[in-house]
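This is the structure I want to talk about, given as structure tokens.
The complex appears here minus one protein chain, its other protein chains still in place.
Let's turn to chain A:
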Amino acid sequence: MARNVSSQRKIVNTVVAWTIGILIFFPILWTFLTSFKTEAQAIASPPSLLFFDWTFENYFEVQARSDYFKHFMNSVAISFGSTLLGLIIAIPAAWAMAFAPTPKTKDVLMWMLSTKMMPPVGVLVPMYLLFRNTGLLDTRIGLVMILTLINLPIIVWMLYTYFKEIPGEILEAARMDGASLAKEIIYVLTPMAVPGIASTLLLNIILAWNEAFWTLNLTASKAAPLTAFIASYSSPEGLFYAKLSAASTMAIAPILILGWFSQKQLVRGLTFGAVK
């Protein structure tokens, strides 16, 4: 039976939800608004929220100074490439852990996660040398590889939790009907886990899109993604907030739009298994 929610309670819930939503969204909104101010207005105190002379000057300036499209394409290639490669590796791995566990499975999972516990700068020099010696510096392939490795533990963990929710009997039934292992994973498991896989995919694209340590340190110009594009607009000498805001807005817009359109999938995936 559905719970009876009084209208008063509903109003309180709505207000609280909106307040939290606005609080979380505020920095992005502020960046967006600042991008339409002049540099002098961007630092004015007290700041004006809406009543300033709106200008597109910063966007023109950013466009004139750097090649947005090149950075954008690099970001797309790196984030989608690394996530897809990660999924190809992680789906079989998560299958094995969820449906054919051994006494050591939990340890393996923990070990995978432990690789995330080290601050990345700790391995910067060895990684840099490896990249230099293999000619991977400033290449998209190099970045796809490293971001795959970085996000793999999260992908495996997420998929593992989703797969655990799927009854093993269904896979058993498929096996009884003579499905091979590959067929079992591709035709039975994957379709059932689509919401989970979709949200893993989206979350990892977002993570890879925003990754700003390796993408900044292992690139120079050819493979530099949007993180490098943003980093070029901060300055120790002179005013830069408005231009930086314009660059940031341009950098996050694509991923924001993607997130908007796939909101339903994302929410469904994240709450997958919670309600049966």
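A few notes on this one:
Just so we're on the same page, a residue touches a chain if its C-beta (ideal position, glycine included) is under 8 Å from a C-beta of that chain, and two chains touch if they have at least 3 such contacts; residues count from 1.
Simple rule for what comes next: contacts and distances are computed from a predicted model.
Of the names listed as "Succinate dehydrogenase/fumarate reductase iron-sulfur subunit", "Chemotaxis protein methyltransferase", "Right-handed parallel beta-helix repeat-containing protein" or "Sorbitol-binding protein /mannitol-binding protein", the one that matches the UniProt record for the absent chain is "Sorbitol-binding protein /mannitol-binding protein".
Of the candidate positions A:Leu137, A:Leu189 or A:Leu226, contact with the hidden chain is made by A:Leu137. The residue from A:Met73, A:Ile141, A:Ala179 or A:Leu216 that touches the chain not shown here is A:Leu216. Shown as candidates are A:Ile43, A:Met73 or A:Leu258; the residue that touches the absent chain is A:Ile43. Mapped onto chain A, the footprint of the missing chain covers residues 39-40, 43-45, 65-66, 124-125, 128-129, 132, 137-138, 216-217, 220-221, 224, 228, 231-240.
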